[in-house]
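Okay, here's the structure, questions in a sec.
For this view, one protein chain was removed and the others were kept in their places.
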Amino acid sequence: MTAPDEYTASHVEEEHALEAEHSIEGRPYELSAVRRGGLFGDLVRDKLGLASLVFLVVLLVVAALAPWIAPFKPNQGNLTSSGLPPVWHGGTWTHPVGTDWQGYDVLSRLIYGARTSLIIGLVVVLLAGTFGVVVGLIAGYKGGRADSWIMGWVDVQVSFPGLLMAMLLVALVGGSVTSVSLILAVNGWMVYARMTRGVVLTMKERPFVEAAEILGSTPKRVIFKHILPNLFTPLATLGVLEFARIILAEAALSFLGLGIQYPGVSWGLDIARAGDHELFGNQWLIVYPGLLLTITVLAVNLLSSWLRVALDPLEREKRFAATTSSGHTGAGL
Amino acid sequence: MNELDHTPLLEVDHLEVQFFTRRGTVQAVRGVSFTIEPGETLGVVGESGSGKSVMAQTLLGLTELPGRITGGDVRWKGESLVHDASSALARVRGNQIAMVFQDPMTSLNPVFSVGQQITEVLRRHLGMSRKQAKARAVELLDTVGIANPSTRVDQYPHEMSGGMRQRVLIAMALACEPELLVADEPTTALDVTIQAQILELIADIQQRLGLAVMLITHDLGVVAGLCDRVAVMYSGKLVELATADDLYANPAHPYSAGLLRSTPRLDVAMPRLVSIDGAPPDLVAPPIGCPFAARCSLATEECLAEMPGLHTMEDGRKVACWRPYEAGMPQEVVDGTH
Partner (left out) sequence: MEPTESSNAALLSPGIEPPVVDAPLLEVDHLSIRFPVSGGTFWGGQKRFVHAVDDVSFSIQKGTTFGLVGESGSGKTTTGRAVLRRITPTEGTIRFGGRDITQVTGKDLRELRRHMQLVFQDPYSSLNPRMSVLELVAEPLIVHGLAKNAADARERVVDLLDRCGLPTDAADRYPHAFSGGQRQRVGIARALALRPDFIVADEPVSALDVSVRAQVVNLLQDLQQELGLTYLFIAHDLSVVRHISHRIGILYAGRLIELADTDDVYETPLHPYTEALLSSVPIPDPPLQRARRRIVLTGEVPNPVDPPPGCRFQSRCPIVEDRCRVETPLLEEKAPGHLVACHLR
């Protein structure tokens, strides 16, 4: 059959790391875990995953180039051009998606809003992720007392009401990209710590880690050389999912008035303000930020779902077999 | 015996199973055929890559992606378990054919009591009431030699040792009085003293209930005490099928001979163990000729070029080899490691 041939041909230069199950007979086939290069091959096959990635890349570029792409500044406008509908409802091309009651251009606000969401998302994931991973590593590798104390701290923090903390912080410091990032990071590192600790505990049991220790490796070497590489996959999946959650969380906070404040720009903020002023009037002021928010989060989730399959060798084998072969499996499937 | 005249209990007919992986298509089972008659014990012996477990999984429709049955048939009392088989399998599986697996730890559900797991089988297949099923479950636990069955029936798997869990699995397998018990490495994960207990139990049950047993293992010692006939598998093919006495006394296939020779015996002190050089061929690109040719000291050009079919010999056994019976005696074949 040709399908496997063309697939293997395009990956001739790759390095494969294979894992086989350990038992006398084991799995009758070997799993392939691919490093970097081959990921995009898989992506091309998964239409939804590809579409999501394209969308997110476009969004990223647009957000990065906002000052040069957006037709107006987000708070630039006057009352004479307020309340204009989008072009497809009878508006003008100067303001393709219309304006709000203060005359601000909706399209520009959408673009700058993307900036806010993506920046906060990335910053929080990096901050919370780094901190959480380090904490999880210490707890998992040292074990004993350190582990108990650290996990106790995690449990306490997890029980903290995030919303109340947000309110407190906003009251003290004021809402801004910085303060929102800080709140979400402080509230979000625990999941990385728990996951990392779990991975470390599992890896510690693996014979090849024990082998490294018996050879006389220092703990530092064991962690960096043997344990961390196995963290990449679950961390990637978790990070992407968290990214989506943070975007939504920021939008929610801003919507409630606890996040980005006027004159900042955020999709959540825009929805709230439009709701205050225009609930039964110009729906586009609510719909378009909401739509963009939904699609962005959906794209991130689809991407993460593709990522999960792409990084799990067994899932990929199953998918491959299902689409390229014929014959019977159990129970006449 | 004229095999054409009657329907055997189980018939595996030129079965082919392939695994479609991204690395290539693994030919796990390549045209295996054999039969089992009621009440007989067949041992299926093989090492890694022989395909024995994959073959066993097809009997109960347990083949999972990326594996698929790509050829041949498995027939139970004449009815196919592969083609249009969902209703046949639902009826037969667990009921007429029962299976016991290697690892009792993962085969039992940890959140249900042992009794609950047995009664589930009884109520599903035999429609018993809860009370009837529980009573029968206690009976079954007694049959498999578990002491205090009426207390044990409410215990959970984690409260039991490995040997006892395996007995529970056997009890579950026997619940519906199957006609064939398939045991896939049932004692590999157990200690040798417990293994002896379980094997005795299987032999005892087989005699008392008259059921057929297919015992799949890599251990030639286990097969020796229990099985009437033995099938030796190598690289997805059946290479020898003979009675146990015949096979051990005088192996016809060089692989069977090599395997026997490398099995260390407790009662013989050898200065040096013997092995078979090399390793089994890659199943993604199996060789054209005999799969064992690369490791066989008797191999000829013919062996490398053409796959030997399974031929029936004068003494009734079946061998897939161009030079059968030549491996048994000559010392030159005992060419172990350097």
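Each chain carries a letter (A and B) given by its place in the written order, and its residues are counted from 1.
The working rule: contacts are C-beta pairs under 8 Å (C-beta built on N, C-alpha and C of every residue); 3 or more make two chains touch, one makes a residue touch a chain.
No experiment lies behind these values; they were computed from the predicted model shown.
When the whole complex is considered, the residue among B:Ser48, B:Ser80, B:Ser113 or B:Gln155 that touches the unshown chain is B:Ser48. If you put the hidden chain back, the residue from A:Pro67, A:Gly152 or A:Pro229 that touches it is A:Pro229.
For the chain left out of this panel, the touching residue among A:Gly90, A:Pro161 or A:Gly216 is A:Gly216. Chain B residues in contact with the hidden partner, per the touch definition given at the top, are 47-48, 161-164, 191-197, 199-200, 218-225, 244-245, 248, 258-260, 262-267, 269-277, 279-280, 336-338. If you put the missing chain back, the residues of chain A touching it would be 16-24, 26, 30, 33, 206-208, 210-218, 221, 226, 229.
Keep this in mind: only the chains that are shown with their structure count from here on.
If you average the CA atoms of chain A and of chain B, the two centres end up 48 Å from each other.
Chain contact summary for the complex, chain B toward chain A: residues 18-26, 28, 47-54, 57-58, 60-71, 82-86, 89-90, 102, 185, 188, 218, 283. Looking at the complex, you find that chain A touches chain B at residues 1, 4, 7-8, 23-26, 28-32, 316-318, 320-322, 324-332.
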